[in-house]
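Only one protein chain is missing; all other protein chains are in place.
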Amino acid sequence: MELQAALVLVILFFLLLALSVPVSYSIITSALVTIIMFLTPGFGMFISAQKLVSGIDSFTLLAVPFFILAGQLMSNGGIARRLINLALLFLGKVPGSLAVTNIAGNAMFGSISGSGIAAATAIGGVMNPLEKESGYDEGFSAATNIATAPVGQLIPPTTAFIVYSAASGGTSVAALFMAGWIPGVLWAFLCMVVAFAYGKKHGYVIEGEKLTASAVLKTVWDSIPSLFLVVIIIGGILSGWFTPTEASGIAVIYAFILAVVVYKSIQMKDMKKLLVDTAVMTTIVMLIIGASSVLSFVMSFTGLPQAISDLMLGISDNKIVILLIINVVLLIVGTFMDMAPALLIFTPIFLPVATNLGMDPIHFGVMIVMNLSIGTITPPVGNVLFVGCSVAKLQVEDVMKHLMPYFAAILVALLFVTFVPGLSTWLPGVLGLM
Amino acid sequence: MKAINKILETVLALMVILMVLGCFWQIFTRFILGNPSKYTEEFLRYVLIWLTMLGVPFAYGRDEHISIQFITRTFQMKNLLVTKIAIEVLVLALSVFVMIAGGWMVTMNAAGQISPAMQIPMQFYYACVPISGLLMAAYSIERFIKFSKEIKEVK
Partner (left out) sequence: KVVTGNSTEKIEIRLAHNQSRGSEIADSIAKFSEFAAEDDSMNLQVNIYASGVLGTEKDEIEMVKAGILDMAKVSSNTLGQFKEEYSIFAIPYLFKGQEHYYEAIEKSEKVKELFYSTEEDGFIAIGYYANGARNFYLTEDVACDRPEVLKGKKIRSMPSTTSMTMIELMGGSPVPMAAGETYTSLQQGIVDGAENTELALTVDGHQDLVKSYTYTEHQYSPDIYIISTKKWNSLTKGQQEYLVEALEKTNDNFKSLYNGMMEKGMEEAEMNGVTVYRDIDKSAFIEAVQPIHDDFCEKGDAFRELYEDIQKYVTEE
């Protein structure tokens, strides 16, 4: 029963995806057909309708629309430029400085907005033309931007961990946020090494003008309000003032004041479009979550996760082998699927295997989010990859060659994160969150 | 459909504002009044559910749901349109059987059930599904007609 169910599910799902059926409808259809095969149509209709609603009825998920709205306000809020200036201040003199700055900008901006696409657009949109002016290879610039745009999905705050928290049955969001920090920075750092080496080889050095103390102060001063958002959210959660959901609401109010009142980069008449866009983006994510919960029901009912767990533990009881298998599967999944559905579908399957091997759910959460973040920049399907290419006005083929050394660096980071639990668990441990 | 679009757009924007205000109210009652509201959390969850269910057809009308194009992009125009029409048929079927009929089943099954905090009938909680299904069906039929016309022109 499990095997037949698995085959029907997987084949139908990928067939529908390939034919451009929206991801959420592909999930519902394949789940529904599987239910009907084993039970009755009435059962399938009832369960699908029920799970579509109850799957999104979650205290934790309330933070999703708020973080999306805050991200919208920030992306339109003139914040990217201020963060880039700050990064240039410190990194302006190193070889490949503009590329390294792009990476630091992605890390800071991604940290605030939590969206790889937003970072790729906002930071890459400014940096790629600058790099072209300074004689950088365009493909290299685009690759740098693409390779590091997703780090904000690991550096908190980030919706990916909120979704994982829901999928894993209530792992602490605060602990996950802290756990993502070091792996995110490691990803960015190893990519900086690549950019540095490339810059050195090709002689990309700027003879920067001498900085005056007042210019330095002004740049730092300008960036403080933007960076303060992270302090409010993370500090608010850590100090015990806010729950993560409340912190996300505070983020909206703060970003609104910053963008509309302080920077005046958004006008009130643009607000409606911004709100509607937020609603649409929220809807798309939530529908996928609802659809995935129909699918998890089917899988649980047919005993699929248990069967896969048993199968994997049957192959080997070697922790290293199993974790490598999980990584490979997730990387392949990530090349086809988006973050949210992949998290919701694969967490219940792999988490029991991982905990069986003595892995902490926090550590596993970081590992799965990192894998799927990598998926957003790998062909054939990668949102951040596509957006990064279009920002640079290049084809995927032009960027691929330059992405390779970055992929190598990111894979090294992934191996470290997988096999050195301390990278994920040390910080939340020190802060007493686990 | 234009009128429906306009209405949905306004309703969705208002619901996002409502959520922000609700979250603010929760923080306010807890910090300033020292007496957390018992209803906000449930209220926010239910608004998010309705927001999602009304947003689904609206986003569909704007063709914003995530799909994968790299295979169908290589199709010839006529085959591409045939695929698109087939997708509309599938979406219409899902709207009718899952959202309208299934949604009606869960709504009826919830008769007599009340929500734990606000004490409102749970039929309200599920009613967004059949409503969403009706709107989805409308958008899907509109697109079906549009693609059918286009396919005639290709011939």
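Note that the chains are named A and B in the order they appear, and that numbering of residues resets to 1 at the start of each chain.
In this section, contacts are C-beta pairs under 8 Å (C-beta built on N, C-alpha and C of every residue); 3 or more make two chains touch, one makes a residue touch a chain.
Fair warning: this is a prediction, and the values are worked out from it, not measured in the lab.
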Residue of A:S300, A:N318 or A:Q395 in touch with the missing chain, whole complex considered: A:S300
Using the document's definition of touch, tell me which of A:K51, A:R82, A:H363 or A:H402 contacts the absent chain. A:K51
Option touching the unshown chain, where A:S165, A:S223, A:T283 or A:N327 are the choices: A:S165
Chain A positions in touch with the non-displayed chain are 43, 46-47, 50-51, 54, 59-60, 165, 169-175, 237-241, 243-244, 296-297, 300-301, 348, 432-433
Touching the hidden chain in the full complex, which residues of chain B are there? Just list them. 30, 34-36, 38-39, 41-42, 105-106, 109-110, 112-117, 119, 122
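The rule is simple: only the chains that are shown with their structure count from here on.
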Can you list the residues on chain A that touch chain B in the complex? 16-25, 28-29, 32, 41-42, 44-50, 52-53, 56-59, 61-62, 65-66, 69, 242, 245-246, 248-250, 252-253, 272, 275-276, 278-280, 282-284, 286-288, 290, 336, 338, 380-381
Quick one: in the complex, what on chain B touches chain A? 9, 12-13, 15-17, 19-20, 23-24, 26-27, 41, 44-45, 48-49, 51-53, 55-56, 58-60, 62, 64-72, 83-84, 86-87, 90-91, 94, 97-99, 101-103, 105-106, 109, 125-126, 128-129
